[in-house]
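Here the complex is missing a single protein chain, while all its other protein chains stay put.
Note that the chains take the letters A, B and C in the order they are written out, and that residue 1 is the start of every chain.
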Amino acid sequence: MFFKVQIPLIITFIVGAALVIAMFVPHFPFYEANENFSIYFDLIAVFAFILGGGNLLKIHGDRIWRKGRDWKYSIVTVVGFLAMLIVGTLKIGGPPGFTGDVSASDSWFGFMYYSMFVPLQSTMFSLLAFFVASASYRAFRAKTKEATMLLVAAFIILIGRTPLGHYVTGWLPPQLQFLHIPNLSNWILSVPSMAGQRAIMIGIALGIISTSLKLILGIERSYLGGESK
Amino acid sequence: MAHTFELWIGALLTLMIFSFLYKDNPFYKFAEHLFVGVSAAYWMVIGIWSTLMPNLVGRIAPNALQGVINMPEDAQPQYHFIVPAIFGLLMLTRLVERISWLSRWAMAFVIGFAAGTNFTRYLQSDFVGQIYNSMLPLVVVSSGHVAIGATFSAIVLIVGVISALIYFFFSKEHTGAFGATSRLGIWFLMVAFGAAFGYTVMARISLLTGRMQYLGEWLATIF
Amino acid sequence: MPPCREDSDSHASLARFSVPFSAILFLKFARLIRFIPALAVTLGLVIACSFPCVCPAAEPAATPDEAHPVVVPMPAAAPTEIRAADTPDDNGESITVSWVLSADDVPATGTVTGYAIMRCATPDGAYEQVSTAPAQAQEYLDTSVDQGVQYYYKVGAMCGDLVSLSAVVGPVAARQQWLDTRVINLLVIALILIGAIMWYVFQAGKGKKLFIRRIAGIEAVDEAVGRATEMGKPILFIPGIQDMDNVQTVAGLTILASVGKLAAQYETKLDVPVSRSLVMSTARETLKQAYLSVGRPDLYSDDMAYYVTDEQFGYVAAVDGIMVREKPATCFYMGAFFAESLILAETGNSVGAIQIAGTAMPTQLPFFVAACDYTLIGEELFAASAYLSKDAKMIGSLKGQDVGKGIAMFFILLGSIVATVASVSGNSSAAAFSDWLSNLFRLNF
Partner (left out) sequence: MADDRPDKEQSSRPRKGVIDVLKAIDRRIIFLLITLGVVLPLIFHLVFSVRTSPIVQAIFDKMESLPPGSKVLVSFDYAPSTVPENQPMAEAICRHALAKDFKVYMMAVWATGPPQVDALVTNVIERDFPGKVYGKDWINLGYKAGNQGLINAILLDLKGMYTTDVHGDPIDGFEMMRDVQNLADMSLIVCIGSGFPGVREWVQFAGDPGRIPVAGGVTAVEAPLLYPYYPRQLLGLMGGLQGAAEYESALVLKYPQYKEHAEQAVRLMGPQTVAHLVIIAFVIIGNIAYFGERSRQKRAKKA
């Protein structure tokens, strides 16, 4: 138990507390800890990529081996993964010289990046244009007072964020300019919406501060599997 | 030639993903599985070349990497980087069932790092910073007169922040005046959500425009 | 910039003194002696930059050495009252050198084109030029020092190649400080928050019952798991797409533990695709323990939580595929989300799943609110993770968070009222109080 629970808790405490203290104490060892821990974390994150790759091969390899559901598509995943990995890690097909930038656009790796990764990523992302439309069709209905607030705010901003807003209410006399839709939408963003955002931010900050504190002090330890509370 | 080839692959994959909007189909499945494999490898390769090599191997043993990456000629080994290397290797024990518990030590470092950095970051910019930003005069005077519009905005802002904060109170029943204020708070939250949603639509349409232009470019090479 | 800058090259440049540095100067002075000198410096910078240099005709020196500008007697008066001190509140990486302007440093004439900062390890060794500061500057932050090493400084008023040097000042060494006095306010606030949270954690730990209001999203968890059981369909749980370095992911996994226990009790299939391998590791540990704690370790398998890809949209593509193929009855989205939130929630909606979301990503809340049945808004995510854990200490901390909100509300109201009184009445003591109050919450003053 000591090695499985106590040591991790001690490590978390030391690292977390040192980083909090470093905010107030620009002195050895806290300052140095603050500087180095970020880099340490990034390095551990790279090991996590490797762990992820290992798991990906394990999962899809298993599926192919057992001829599980959609196993033929798993071959696509594995082939894509290995091809990209080998070309990139060994810098096959450029960049010129081993020291060059791995993602140089004229290398093989660059080619795979631009011909597959980029279009797939952008297209997946662009599906949002459709989903945002279908979601607004369903959600923006004046069903309750709350839903009406949501609807009205969204509607004004929708119009106000395009040149459309200028055409719709551009004719208003100067004393009613505050009702001009671009002005109104800016007002909504910078006053009531900002008020809501601020309250959310303050609340979140407190939630995070409290959770961080519980983690540092070992009160919250579900990440260890929640043993010995 | 390479560019046309690239454009063709890209355009076909684009159409495969879009086909999902109609319904799930083998083309989408193909694109999806390819994307998973390619992207996992992409992040691994980038991690290796932009971080692992220069910042770990290069720092512990700069001479070992001559000809592999460019290191400053006078680079000295920094042995304290063995610490993250050990943690990283402990992380990999996950792949071996019997000793996988060792990865908890590395996880403990990650959690400690998360807690420490998040604590200070949110305390500073999101808690203290937002309180500071909210302390503004409720009555705005400009050139000797009360500016009605600005005053109204200032009051709405403060009422909004306070009432929405009341909504987040967990340890008090939301009834009576407290409950009414908290309901007002929800309205402000709803306005914030509606505004953000409305604002976002633009971003999403832009993305689609980008894709359509890309397909247009591809079609132009055919006709 | 004055045209005669070209000859005062060496490795220093006036460009260092553009906005950020003047901003630093400004803030430093504001703290030390309040506004006036800093305003003068900033103003001086602007003026100095807009006037060409007019040197009194002086003998051009023999080839000036970069490191040792030739010193010709009396082209311009030397700066006086040189001071050099360790920069306060830092980690020992700089020394602050300050001086009183040369008598000839008048913006209208442009006689003095700048100041040369000279440094040496011994009082009468060969001084090396560290850098230059523009005319009208009264302070220089020397960041090229080694910690703990003693230095001596001279400051020279420059007029073209001609430099008239001040007296020597020193020795001075850069040292690390044990407290950054600029963030004392933050320290106090942090201690109050820590105190409040720990107090209630302690109280709860002693067995004191604390009231927590009902949160719709939390109450729906049980029902949602039950629905999946009835329909004989799986539950999909997404703990966000961020790594373990995000506290929201940790909160999401704590909720996963509770959902896991319910799923084990009801014998319902649970599917947890994740986009980070560290999250996968943790999710497995969490689930294993959850299944064990309700006495169903036989139902647990490592395949429940599996890694997909680190790439955001690759992950979404895969999860969308899982949704349309497995048709889960219930979807949980608990953790940190980005743009994928709406893709997931709309696809989940199209397969008719009941959806419960919780995130502290303000950008994504609108989409979850619009497309999901229940949404835990911001802080409610953390509240839910504490509440569902059924751990008294965790619940106690929620009350501590409420104290934080109370503090925020109190000071926002007080600050605004005092600022209102100050601006309407024009009363100077009200204004001073208002400034003091808002400075309590000011960052990096």
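Following the convention adopted for this analysis, a contact is a pair of C-beta atoms (placed from the backbone, for glycine too) under 8 Å apart; a residue touches a chain by one contact, two chains touch by 3 or more.
Here the structure is a predicted model, which means the values were calculated and not measured.
*Asks:* Which residue from A:Ile50, A:Leu184, A:Met201 or A:Ile216 sits in contact with the chain not drawn here?
*Replies:* Considering the complete complex, A:Met201 is the one touching the chain left out.
*Asks:* Spell out, residue by residue, where the missing chain touches subunit C.
*Replies:* Considering the whole complex, subunit C reaches the absent chain at 1, 11-13, 15-16, 18-21, 23-24, 27, 49, 93, 143-144, 216-217, 220, 242, 313, 338-339, 349-350, 352, 362-363, 369-370, 372-375, 377, 443-444.
*Asks:* Which parts of subunit B face the unshown chain closely enough to count as touching?
*Replies:* Contacting residues on subunit B, toward the hidden partner: 21-22, 43, 46-47, 50-51, 54-55, 69-72, 75, 117, 121, 124-125, 129-130, 132-133, 190, 192, 195-196, 199-203, 205-210, 212-213, 216.
*Asks:* Can you list, in ascending order, the subunit A residues touching the missing chain?
*Replies:* Residues touching the hidden chain, for subunit A, are 34-35, 37-39, 41-42, 45-46, 99-101, 103, 105, 113-114, 117-118, 121-122, 124-126, 129-130, 132-134, 136-144, 146-147, 150-151, 154-155, 158-159, 161-164, 166, 182, 186, 189-190, 193-194, 197-198, 201.
Heads up, the rule we're going with is that only the chains that are shown with their structure count from here on.
*Asks:* Counting in whole Å, what is the centre-to-centre distance of subunit A and subunit B, each centre being its mean C-alpha position?
*Replies:* Centre separation, subunit A to subunit B: 3 Å.
*Asks:* Per the centroid of Cα atoms for each chain, what is the distance between subunit B and subunit C, given in Å?
*Replies:* Using C-alpha averages as centres, the distance is 15 Å.
*Asks:* Residues touching two or more other chains, restricted to subunit C: which are they?
*Replies:* If we look for residues of subunit C contacting two or more partner chains, we find 186, 190, 193, 243-245, 247, 250, 277-278, 281-282, 285, 308-311, 313-314, 317, 362, 365, 367, 369-370, 377-379, 383, 398, 401, 404-405, 408.
*Asks:* Mind pulling the subunit A residues that touch 2 or more other chains?
*Replies:* Answer for subunit A, listing residues that touch two or more other chains: 20, 23, 41, 45, 48-49, 51-52, 55-56, 117, 120-121, 124-125, 127-128, 131-132, 136, 140, 150, 197, 200-204, 206, 208-209, 211-213, 215, 223-224.
*Asks:* Provide the residue numbers of subunit B that touch subunit A in the complex, in ascending order.
*Replies:* Residue positions touching the partner: 2, 5-7, 9-11, 13-14, 17-18, 20-21, 29-52, 55-56, 67-70, 80-81, 83-85, 87-89, 91-92, 94-95, 101, 104-120, 122-124, 126-127, 130-131, 133-134, 149, 153, 156-161, 163-165, 167-168, 185-202, 204-205, 207-208, 210-211, 214.
*Asks:* Provide the residue numbers of subunit B that touch subunit C in the complex, in ascending order.
*Replies:* The touching residues are 17, 20, 23-24, 28-29, 31-33, 35-40, 42-43, 91, 94, 103-104, 107, 110-111, 113-115, 117-118, 123-125, 127-132, 134-141, 154, 158, 161-162, 165-166, 168-174, 189-190, 192-194, 196-197, 200.
*Asks:* Quick check: in the complex, which residue numbers of subunit A touch subunit C?
*Replies:* 20, 23-28, 31, 41, 45, 48-49, 51-52, 55-56, 59, 117, 120-121, 124-125, 127-128, 131-132, 134-136, 138-140, 150, 197, 200-204, 206-215, 217, 219-220, 222-227, 229
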